[in-house]
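Would you mind keeping the following structure in view while I ask a few things?
With one protein chain removed, the remaining protein chains of the complex are shown where they sit.
Up next, chain A:
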Amino acid sequence: MSAPRTLFEKIWNAHVVAPETADTPAVLYIDLHLVHEVTSPQAFDELRARGLKLRRADRTLATLDHSTPTLPAGADGERPYATAQAKAQVSQLETNCREFGVELHGWDSADRGIVHVIGPELGATRPGMTIVCGDSHTSTHGAFGALAFGIGTTEVGHVMATQCLLQRKPKTLAIHVDGQLPAGVGAKDLILHIIGQIGINGGTGHVIEYRGAAIEALSMEQRMTVCNMSIEAGARAGLIAPDDTTFDWLKGRPRAPKGAAWDAAVDAWRALRSDDGARYDREVRIDARAVKPTVTYGTHPGMAIAMDAPVPAARNAIEQRALDYMHSTAGQPMQGMPVDVVFVGSCTNSRLSDLREAAHVLRGRRVAEGVRMLVVPGSEAVRRDAEREGLHDVFTAAGAEWRVPGCSMCIAMNGDLAQPGQLVVSTSNRNFEGRQGKGARTVLASPATAAASAVAGKIADPREYLTEVAA
């Protein structure tokens, strides 16, 4: 019998084309390459310059999401791009995909959306695969038990030309999440709590496997929220072993296997879990019962605490600068801090369940005077489903803006941004200085917290609103 192996090792071993040696990294095969407009143009140019073909167009899937406006086209059919350069970047991807034969979910596609939202929706993301994209939040796809990680543009070119990457085997970190999350506390609170515990470099050099009762109880969309933010702990990838939750979610999706092939696939996928006794390089335990609605108080995702807990005192000048930038005060909780903008969206929290969570709080209520709220669905499919349920009516009746899918204020490169000094409660994944606009202050939170804060006009505990509705 072979030695017990981790989920990560099983996937890794199945994709080694040439093993690593002391002198050279492994050649690792990539099953799926996701492409978007921002990190691909220089790679396509490199192929052209070298006279190379795209090796496997059938393993490549492209979408438009980062630079795209989230307001619809005007009467003249013109889309309101932030800059001519943004428009040129999008049209360059359209040209590149045509020339190299890549399937592009562009403006005319019914499935366009944020790259990490549409991969799973289309069933292109499946257990056991290796998936890469020129985008660090590729870790999202690990929720399906796929080894998925972000790469730079040079590597985008490598995958285009050879369908392979040169990789050293990363280390493994098991995060066991025991117990169950309390009512009104969700996946976003959990992952912010985890990063607050292990730090933004707590996962550097590692692939994280999330395990334990609390993880098994999460829905597929919640698992994606957790894996999405693995990179914010410095990890290359996050993984969750696939189970019936995974299979039920995938079944019937356009690119999922059908009929007997489906049954065979599920049989194979059931073996994708860490064997008993498998060794990780590191292990961490987290108690789910201790997690509360969690927000960030500083300028990186590791500066996260329960919203009713006092902001910790700065340990050095750098942390003090972060508190000053945020206008956070040591000893005071974040709860109650006045809010200017609320953003519900991004590949962390823009799926149907996220929008339902926000709508649940907003139903029959209004966004506070002076607060601007933007709701940006992750994909056209999410938009359709949400509109079918009437969620868009809930948002607009509350005074929020209902937009067209895209990354929007997560990265603020499409014109959707906050003004200097404004405080944004955001369901996205990065609260770096200036991420949502120069001088903008970002507080990361769950969709429920974002919605509650929009209604209150200040950072607010969503549980107060959820109980009211239930009563």
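In this section, contacts are C-beta pairs under 8 Å (C-beta built on N, C-alpha and C of every residue); 3 or more make two chains touch, one makes a residue touch a chain; residues count from 1.
Basically, contacts and distances are computed from a predicted model.
Trainee: Name the omitted chain as UniProt records it, choosing among "Aldehyde:ferredoxin oxidoreductase", "ABC-2 family transporter", "3-isopropylmalate dehydratase small subunit" or "Pyrrolo-quinoline quinone".
Mentor: Per the UniProt record, that chain is "3-isopropylmalate dehydratase small subunit".
Trainee: Taking the full complex into account, find the residue in A:R273, A:R351 or A:R430 that is in contact with the omitted chain.
Mentor: A:R430
Trainee: Among A:H33, A:R236 or A:R351, exactly one should touch the missing chain; which is it?
Mentor: Only one listed residue reaches the unshown chain, and that is A:R236.
Trainee: I'm checking contacts with the chain that's been left out. Which of A:T39, A:T125 or A:T294 qualifies?
Mentor: Checking the options A:T39, A:T125 or A:T294, the one contacting the hidden chain is A:T39.
Trainee: Touching the hidden chain in the full complex, which residues of chain A are there? Just list them.
Mentor: Touching the missing chain: residues 17-18, 22-25, 27, 29, 38-39, 41-42, 45-46, 50, 66-67, 82-83, 85-86, 88-89, 92, 134-136, 150-155, 157-158, 161-166, 168, 170, 200-201, 204-205, 234, 236, 299-300, 318, 321, 411-413, 430, 432-435, 438.
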